[in-house]
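Below is one structure, written out as structure tokens; comments come after it.
Subset of chains shown; positions unchanged.
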Amino acid sequence: MTLLIKDEYPEKLFREDGKRLDGRDLKELRPIKLEVGILNNADGSAYLEWGNNKIFAAVYGPREVHPHHLAKPDKGILRVFYRMATFSVFERKRPAPGRREKEISMIITDCLEPVLFLELYPGTSFEVFIDVIEADGGTRCASTTVAALALADAGIPMKSLVSSVAVGKIDGKIVVDLSGIEDKAGEADLPCAITWFNEEISLLQFDGDMDLNELDTFLKLAKDALKEIYEMQLNALKSKYITIQEKYNGGQVKQ
Amino acid sequence: MMSIRRVISKIERNYIINNLKNEERIDGRGLWDYREWKIKHNLVASAEGSADVCLGDTRVITGLKYEVGEPFPDIPDEGVCTVMAELLPLASPLFERGPPDEQSIELARVVDRGIRHADCIQTKKLCIKENEAVYILFVDIYVINYSGNLIDAGGISALTTLISSHIPEGKWVDDHVEWTGGYITGETIVKELPIVLTFGKIGDIIFIDPSLPEELICDGKISISVTKDKVTSIQKSGAATFSIDDIQMLNKKAMELGNLLRDNLNLWQYKVNIE
């Protein structure tokens, strides 16, 4: 276990062997672990570990809207509440939700809404609660990815899943899936998400300093990484249904 | 999943009560049995101590952060430890978003008092330099899934977090803190292991560790914190009343079951060794 006392960044983000500090290649994702259906009170839920990110997502809905005046007569509403635990980051976060959390909540809402059929649920709401237990770079992408799984777990009709990843530039090189240190010490960061039903981009943010060619490269790299993540999401959903199937067969033993 | 959205029906209520009258619980436990405990420690690298505790389907994740600050003038050589609790809306349709409500305040307070009055945290070990610099510990409890009896789960969770803690060691040099590179760990910070045990009361029947349906229909609860041979904190809540005899019985029961649980959980296994 390494513990930094100051939140310091290394001078170089590549090792002498050309690998990234955590041993990854340029296009390599951090280890990702996905589980669905892990919280039994929610209508749908999922848990994710992505590098050191640890994130829970739960979905409640369709249900009544509180406060009432937010309800829309012609469609359901999607509300996303992204929150970070106080101990999820190096400096203790204040307990009350801050502006950054509200902003990310809005961005994830905008990102997930295109895959839902909200017009089928007038007057109701879907609420997605995302709680980050540990944050390590790319939490908005990881949160989007796990929230999409929780929606699927809730059995809510969806046009497709949504997958999300960040691409960035560190020490002059374009890499996939920035870690916390790479995010803070790097030059640029482009989180994006894809809605698979139309293969279009539904989340896109960028901060950095990039010419047009570099941005094109970013987007191409992102698409490859998003495909990998999509496979993992599908596997997580499958393995849940396999588990359920096994349980069910278990109930009907030896027929 | 048991639906906790609707009010528990009369039939269900009667079913629970009739079972209790026969000293049985709807999940098959006896009156004085806890549900199963599962504990993971030190799972959050960004925290200086953490725990993931399940008590049946109730799940609580707790983490510890620290700051260095000035001591209170009346205790110039003691650090401070505060407990916060948040009932995440993710954990139950019964929880609402917004600032801490009464239930989360109660959870934090009861856990805090259980720790505070039991010679549990060695606050003098949290002093870097008298009058100048002490550690301020934040033990923050997040409820991830709510299925009854948050207090006992929160108590074990806070204790495991403290035991697993590892705080950079500072020393006072001239007029500021310098880091030695070593760590102060739970082994140094924690002395006593107080256990908080919560009893529910429905009608005349009292039992330990209320599950969610029991908690939703119970008239009241009493939480008792115990060390090996002392009661260190009591808190009654809800509209039930308890006879003095009941209270005496429960104090004894808490001591007995607390010692049993302390042995069974063996929380010291969760301490962290840093060379």
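The letters A and B name the chains in turn, as written, and every chain counts its residues from 1.
We adopt the following convention: a residue touches a chain if its C-beta (ideal position, glycine included) is under 8 Å from a C-beta of that chain, and two chains touch if they have at least 3 such contacts.
Predicted, not measured: the structure shown is a model, and the values here were computed from it.
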Chain composition of the complete assembly in this structure file:
A x3, B x3
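The working rule: only the chains that are shown with their structure count from here on.
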Averaging only over C-alpha atoms, locate the centres of chain A and chain B and give their separation in whole Å.
31
Residues of chain A that touch chain B when the two form their complex
1, 3, 5, 39-42, 45, 52, 54, 56-58, 60, 63, 66, 81, 83, 85-90, 92, 95-96, 127, 129-131, 133-136
Taking the complex as given, what residues does chain B use to touch chain A?
1, 4, 42-48, 50, 57, 59, 61, 63-65, 67, 84, 86, 88-93, 96-97, 99, 138, 140, 142, 144-147, 166, 168, 179, 183, 272, 274
